[in-house]
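What you see is the complex with one protein chain gone and the rest in place.
Here is chain A:
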Amino acid sequence: MIEKNKPILEVKGLKTHFSTKRGVSKAVDGIDFTLHKGETLGIVGESGCGKSMTSLSILRLIPSPPGKIAGGQILFKGKDLVTLSENEMREIRGNEISMIFQEPMTSLNPVIPVGEQIAEALRLHQKLGRKAAWDKAVEMLKLVGIPSPEKRAKQEPFQLSGGMRQRVMIAMALACTPEVLIADEPTTALDVTIQAQILELIKDLQSKLGMGVIMITHDLGVVAETCDTVAVMYAGNIIEHAPTDKIFEHPKHPYTQGLLDSLPKIHEDQEELRTIEGSVPSPYHFPAGCRFASRCPFQQPICHEKQPELLEQKDGVKVRCWMYTDQWTGPVGKKEAVK
């Protein structure tokens, strides 16, 4: 059995900022979460909310300059990744923490056979010889369900379909049996039928290898299918963090509610899809108060004055909203509707 409760990755107050000519963009602005062994944590949010930057920060792959980790800690098995040297960090990348990227079409080197692209990580981290690394790479391709892996390993990416390339990416990420896998929109670029296969594959390998998975996505369907817990991000912050079933059944934050409301529902007669009015504030000029306040149907003066904290509620759900604090004086919108 996999010991599920051991925290393997703890992110505390992580800030990733970009200094550009326009000013400082606070792409990730103080986020906290914990990933346990065998757990799948979903990070959801719209494009530009900072979810991809969070994942790149964990591996310290933020393009620098202009980006840098401006504060916080990333504790991996007790070590703070933020303070590690580049050499120490390299030993973790692709070895103990791996990443699958969004774009299978462009994330593989076009001129290197895919087998070699897997094998090089094995030679580097596991100190395998040429032959042994190659055999292991072929074995990995077989594991991710690529037919005739011996032949495929010798091919270059352009000879493989999108789904197969993503399988190669997964094989590459899992070759060194990492303890944490970060999957950044692993299925976004794929056909729906392939999506299900890839998600199934990740789940399957997770239960075999017992790794913690961070699933970054904007697709709530993917979250429902794969994640144990979900962190909803909005404008560089986590605004709600809860077990998946609770998020779907009783979303607390007005943004999460809006997000779920905007999903088309098959059983209801809908003339138009619901949307959330307004737009995300610029990461260069965040408002002083709650970042969602201007779009929030329940907004009160306090929402514009001070940013709420991410507070744990009685049911264990963490939410960043004044509505769930003692200071709240306004009407309690959907909060009461929640049974």
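The rule is short, and it goes like this: a contact is a pair of C-beta atoms (placed from the backbone, for glycine too) under 8 Å apart; a residue touches a chain by one contact, two chains touch by 3 or more; residues count from 1.
Quick note on the criterion: contacts and distances are computed from a predicted model.
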Record-based protein name (UniProt) of the chain missing from this complex, from "Nickel import system permease protein NikB", "Activator of HSP90 ATPase", "SigE family RNA polymerase sigma factor" or "Chemotaxis protein CheC": "Nickel import system permease protein NikB"
Which of A:26, A:51, A:93 or A:167 contacts the chain that the document leaves out: A:93
Touching the absent chain when the full complex is considered, from A:20, A:83, A:106 or A:148: A:106
Touch with the omitted chain, as defined above, among A:24, A:75, A:124 or A:260: A:124
Contacts of chain A with the absent chain, listed as residue ranges: 59, 61, 90-95, 98-99, 101, 103, 106-112, 120-121, 124-125, 156, 158, 169, 172
